[in-house]
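And then chain A:
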Amino acid sequence: MKENSVLEMRHIYKCFPGVRALQGVDFTLGKGEIHALMGENGAGKSTLIKVLTGVYEKDEGEIYLDGLDKPAVIRSPQDAQRLGISTVYQEITLCPNLTVAENMYIGRGTGRLTNWKQMNTDADRILTNLGIPAKAQQQLSDCSIAIQQMVAIARAVDMDCKVLILDEPTSSLDESEVEKLFGLMRDLRARGVGIIFVTHFLDQVYEVCDKITVLRDGQLVGEYVIEELPRVKLVAKMLGKELDDMEEIKDETNVYHGDDAYVFEAKGLQSEAGIKPFDFYIKKGEVNGFTGLLGSGRSECVRAIFCADKVTGGTVQMNGKPVKLTKPLDAMKNGIAYLPEDRKLDGIVGDLSVRENIILAAQVLKGFFKPFSRAEANAFADEYIKLLEIKTASADTPIKSLSGGNQQKVILGRWLLTHPEYLILDEPTRGIDIGTKIEIQKLVLKLASEGMSVTFISSETDEMLRTCSRLVVMRDRRVVGELSGFDLTQGKVMETIAGGDAS
Partner candidate 1 sequence: MKKRTLATMLMASMTAVSLIGCGGGNAATQAAATTAAAETTTAAAAAAETTTAAPAEAQKELIKVGIINNDPNESGYRTANDADLKAMFTEENGYEASFAYSLKNDEQINAAQKFIQDEVDYLLLSAADTSGWDSVLQDAQNAGIGVILFDRTIDASEDLYLASIVSDMDKEGETAVNWLAGQGLDEYNVIHIQGVMGSAAQRGRTGALDAKVAAEASWNLVTQQTAEWNSEKAQQIVQSVIDSGTPFNVIYAENDDMAKGAVAALDKANISHGVGKDVIVMGFDCNKWALEELLAQNWNYDGQCNPFQASYIDAVIKKVEKGEELGEKVIIMDEKGFDATEITKEDVEKYGI
Partner candidate 2 sequence: MTLKKHISVSKQIFIPIAALVLLAVFNLLVDPAFFKISLGHNSAGDPVLTGYLMTILDYGSEVAILAIGMTLVTAASGGQDISVGAAVAIAGSVILRILVGIGGDGSLRAPIFVGFLAACVVSMLFGAFNGMLVAVFKIQPMVATLILYTAGRSIAAWINNNELPIVTDKSFTYFGGFIPGIPIPTPFFLAVVCIVAALLALKFTNLGLYTQAVGINASSSRLNGINPVFIKWLSFVLLGLCVAVVGLIKTSRLSSINYSVIAKDIEMDAILAVALGGNALSGGKFNIMASIMGAYVIQFLTTTLYKFNVSSDALPAYKAVVVILLVVISSPTVKDKLIGLQKRMKQQKGGGQS
């Protein structure tokens, strides 16, 4: 082992049926180092992490850890934990029905009786230290996703780890929470902990990381010191090609030029999810968006439009005609499509094949007694796999074995297949790689130029600024402003979100 490194992985190989997920990957993590692991979806980041944490067993290769004179044997997450490797996954892997403290200490007992009081006190102390606004005895499911994520980090941090793996920890956090997390990461770095940071947010990589290792298609591209690798080069390394300027995706040629009638208009819309009644409209060929902090009610608004939550008030017009929408199927029949925020919970049907996932919504629209023939279904699936460049072994592959970005593309394909008039995309770019992000944004603009109305929600304001021509700003579950034209700047958005205008 090299001096000063806490972890070395050498020539790691891992195959899944039909996929060579890792091919001879090396990875070195130094003491007190924050090391970004970068790559597109399917590049092998998650697999490498899972090999390291014992979720998967590697086929070949060695893992060396500081303080061990022979290769470490990691066969289970418990092994990894014992060796000082802690992980916070992208998806929350805690138990929502337990309390925060229980989640922090679960599976860590050494067989002794648990001292509940002590446990709660300890948990509260850690939470306070980290500035996490949660109480030890609170049930985890009562916390927001962001808080849950932070609890997961708190749990990992408390386990005296040498290697801390953060797999997309920031995708559910808003900026102040991200800052808190970064503060924490720097603290840990100062204490000599090696941190592996997996993320899609380039800004964050450059803000906090020391080194970058890039993977592509299961192979190592290289390891770089952060100062020596400018962003554009990083993106190029990840994609394996030079990237045309992302800023230029929106241009005047692909804007829809037709009548600008209201496709959808709602007045005083209200749902069970506890948002204040709001008015909303979208024109033909328009791309607009809801923005606001996490929990400001932006998702709840689009859910109300699609009737994903029970609508409790308000009127809706489609193309000028009043319609009564009470359930998702009504919305679908009126040409509304909705890609939900929580892909795993509300989007994919995990065990079903890519094909079945693609045709699902169109099939439901077509009717219970009119199933697509095998040939039709195959044709649709192949069409959208090709169109959206979905990386899958075949249309028969269960969607759950695809990477997050590809799953998202399948869901997108599902809704495009219904040929909607009005497409709602709630966080379509969350947790997916930069290449796909841009693809999706480009697609949105292309669809709009063809006359489709699109509502686009993203936590990344610059994404929204690039794609949307009008932004509805939310704060505390109510609409607080609307921005368009020259007001569409980062500063103005922030100002409106923060309520700085004080009018």
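Criterion: a residue touches a chain if its C-beta (ideal position, glycine included) is under 8 Å from a C-beta of that chain, and two chains touch if they have at least 3 such contacts; residues count from 1.
Regarding selection, all candidates are chains of the complex that A comes from, given by their letters.
All values derive from a computational prediction rather than experimental measurement.
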Q. In the complex, what candidate makes contact with chain A, out of 1 or 2?
A. 2
**Q.** candidate 2 partner contacts - residues on chain A that touch it in the complex
**A.** 57, 59, 306, 308, 327-329, 332, 338, 340, 345-352, 356, 360-361, 363-365, 367-369, 371, 378, 394-396, 414
